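Everything on this sheet refers to the single structure shown next.
A single protein chain has been removed from this complex, and every other one stays in its place.
== subunit A ==
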């Protein structure tokens, strides 16, 4: 059974059967604050609702962001620590891929952009064009765009680049039918668990660190300021 934890926006936790992809239990807190307070309870609730014990978990999927750093780290820390406790692997997954999978399960050929608020008048965006090997085909991102930038012109631009470089077989699969999805406000942990299950089955899990997309705020100090008047 796969436990997935994501705290890139709110906190979401789910337990999924990797063979059937059935969601066995999940719990979430939609607020973008208080991740540290709720994370333990959400994990416990997901297990309880699934009727499972920690020993039943065979891998942990960790949502690696992007998202506000302080909250994001709590879920990653929890995912890693849970895995240490059971001696099981962590599968890092880009959080946007989880949101993308939900859309692609309804329409496997959809082309769209996942947009999440990155604060400071910026959005984090990832562009997708259908599924590839059962995983969302992320053709660009995640990266930061100003709030004022139109994600659809962004996607159109990405698709043009993708078409130019694609061979003729792939060209046919890319449509120009852009979908307006608005801003994603919740990352489905169950989808992250499914992605982890598919990667584990295919042996395609990859190293992925936290997707901060910004360097820490820190200034190299200049000359010492004078204090004498």
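Everything that follows uses one rule, which is that a contact is a pair of C-beta atoms (placed from the backbone, for glycine too) under 8 Å apart; a residue touches a chain by one contact, two chains touch by 3 or more; residues count from 1.
Simple rule for what comes next: contacts and distances are computed from a predicted model.
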Answer for the undisplayed chain, UniProt naming, from "Rod shape-determining protein MreD", "tRNA N6-adenosine threonylcarbamoyltransferase", "Nucleoside ABC transporter ATP-binding protein" or "Tat pathway signal sequence domain protein", is "tRNA N6-adenosine threonylcarbamoyltransferase"
Only one of A:2, A:50 or A:78 touches the unshown chain, namely A:78
Touching the hidden chain, out of A:20, A:53 or A:148, is A:53
Missing-chain contact, candidates A:35, A:96 or A:194, resolves to A:35
Touching the unshown chain, subunit A contributes residues 5, 7, 34-41, 43-44, 47, 53-54, 57, 69-70, 73-86, 210, 212, 216-221, 224, 226-228
